[in-house]
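Yeah, one chain of the complex is gone here, protein chain that is, but the others are all in their spots.
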């Protein structure tokens, strides 16, 4: 049993994380912090959760006994807390973007702040277990991936490693929970329901994160175009990923569905949370779970491989992956506490 | 052609009203006021509307030439503006609740303010054309009915006039647009979608309005219980109305569907916007229109008559009815400008 | 560990039942039957289920070792199979309506068939554990309640036992899964989405079941009016129940929320799946769970008590309750296997 705290526990990701941790056999919940709901019980704020604990204000002393701390603050607000906690000896899983980009010079442009802790950027491990499991085992600080990058990178990694990619298009469609719990015009039912739209068509903040990790997987930079869309759905991301490439020092691109299936099946052999399937998946199949399901389609007429990837943005795209990372860090079975729908 | 202005034109009802008036052959749009969107064009704030006008700040002088003014302010905020405009010689259709209750002593309890203009309360006509058409013709001030009372009263009036009612239950289900355009927890997509709930189970503000008008229709007070529910739907109200009564100086209640159909058909003969039908209606049938559709079911086993009533809360329940009232006041064909979906 | 089979396992209730049983620590899955999917794997028919078993055709011999058999056939089709299995020595939980009505003469009128086994009707126990737990313990045949009756009866039982009720109105709103998995005009997305309607306004088949059980709880017949509505929601039933009564040999009806809360809290003390709460519940709170949540509101102005009741129609309204019944019959902890979302 390890003691665990959550900082910023009352957003959508915080609620799912609380649910996961409350049902996790290896975890004792220590502090759940909230600025807006201090003193209230979890079950009063989230009536569908059956957790009796009360929220407390954030103070490092309150979680002194916690070996692991999850930080669910928004970008730019997370890094001071993360730094304080890591410096204080905790192992931290940061669900914000504040330690995901390895190039510290990118933060002012993409996130609007000068990063004060390049040392921790260097130390932070990108928390995608399928690509960085070993590093995560020993990490003091895990930068939990963004929801869009998780779905896209799991779709891209096997192709990027095998073929020389010359163009990648990520057309991603996300449920509304990705916009967070704060009410706004964007999340008003009457604007989302029976409607559909793109947003941040060029320059969404998750772009440099995808570009960075795709380049690492491919061995060199790959042009990538990313377009997010807002679905009238609560949870889930479906990414339709288009890849062009092959040859130039590597093998020719395959457009054979069976070969592509084999490539992915081998790449993800033994992975508990990635399922490669012949049939294309729907969001429903992975909602409330930590799974990513993938299917491949070669389109020889246009010289593209299409990958369809589905995840639950709040689970594999955030809190479930965070628990998966903690399981790896703590030496637990990687699937512990991740078998229930949340 | 009459000149018309709208005060508070950028809520959901304001947008529908603008759409209706922009397509109304007898109307010239004068001022559309907005505090938050002053200077912006209608089509920029509501991209689905093809109206080129720009919003202006509210000033009575701006609408000096308008014979008719619609006021779309929330309760308690509307009455000073309404009074100013009526005093200034305009004919006003007030979409708020500020002049609906005839008993001035009810305002502090139900709406939280002491009413400063009992004279205008006395003069105001309750703008349900099917019950008060003659009075509307000559009115200087029309108190446009609430959305729930519109659907319920059209369902109840024929029974109340014919039978001595001893109990009425109004179980009403409303789309989210009834909660207005301001983002809140209540209107957040993730809280409404795939969900359903009651609210204000006892004491919703539309209760005294229904009670008042039902008593006037029945000739004496009738016990009425009203429960609103929030549907994961943008527009429309379906009210399931249960009535018990009969005899005590009137005829016995009928439970024969054909007789009930005849009663309602005769009551609403010639009404352009009330349709009595053998088949029970769905919301879809009236969304975007000024129609109320009604169906009757006698339930002799329990001694109740059930009336199912559907309206679009933004049209017959607000802006369409307001235009219908203006048509009556101006001597236009009552259906003018109300034939399109909005 | 007990061996368990499911007959008719590929409807919506069958799928939830399979999910529940596959994760139940006291159960070994024996045969899952299906006529349309014989030979196919569960996970191929329901990609969100991770169950490897294959469907087989129904033959009693295939489930000879099963102590418990769940029958998920539609009404009129279930009773021959149920009779065959009970006669064959199995303990059967029948999810159809075929053994719920105690008066055999009601079947021709309400369900269109002459009942061939009045003996089994007499023996069958109505499977609402909160009212018939003792009888269920020993039952060979449990008639699992309908979804609407479950939500309504749990809302009504404490009032019916305490007060002399003279009128009950059950206004119930159900998700689409209640209409079953077969595609039809009724379940077509384009007819349900952004829409809402009543159906079977008088004479829905669940009416005599509610009337029967309400009379048993009250000690004498109570006039009851039931109206189902179709929500644009996948799962869940919210019932708004209106009760009038009091005195006539019993106490006066209470309209005090606190007293009503006490009454219900005491009535359901110790019940693991009924939660009485001060705040009115939304569907979301119970979707995917076996819980029924209840809230009470006295409406003294109209002389009514309102009860709001929410359940998941596929869980507490069908398969979860069926497993709860099996747990009681088998002497398991009543909550075993019912703690996960399904």
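Just so it is clear, A, B and C label the chains in written order, and each chain counts residues from 1 on its own.
FYI, a residue touches a chain if its C-beta (ideal position, glycine included) is under 8 Å from a C-beta of that chain, and two chains touch if they have at least 3 such contacts.
Quantities reported herein were computed from a predicted structural model and do not represent experimental measurements.
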item	value
Contact partner of the left-out chain, one of A:63, A:179 or A:304	A:304
Residue among A:67, A:135, A:171 or A:271 touching the omitted chain	A:171
Contact residue for the chain not shown (choose from A:127, A:146, A:236 or A:337)	A:236
Absent-chain interface as seen on chain A, which is shown	167-169, 171, 173, 191, 194-199, 201-202, 223-225, 227, 229, 231-234, 236, 238, 240, 242, 244, 280-284, 287, 297-299, 301-304, 306, 308
Residues from chain B at the interface with the omitted partner, ascending	47-48, 193-194, 279, 281-282, 284-288, 340-342
Chain not shown, touching residues in chain C	12, 176-177, 181, 183-185, 187-190, 192-194, 232-234
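As a convention for this text, only the chains that are shown with their structure count from here on.
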item	value
Closest chain to global C-alpha mean, per-chain Cα centroids	C
Geometric centre distance via CA averages, chain C-chain B, whole Å	39
Chain A, residues touching no fewer than two other chains	193-194
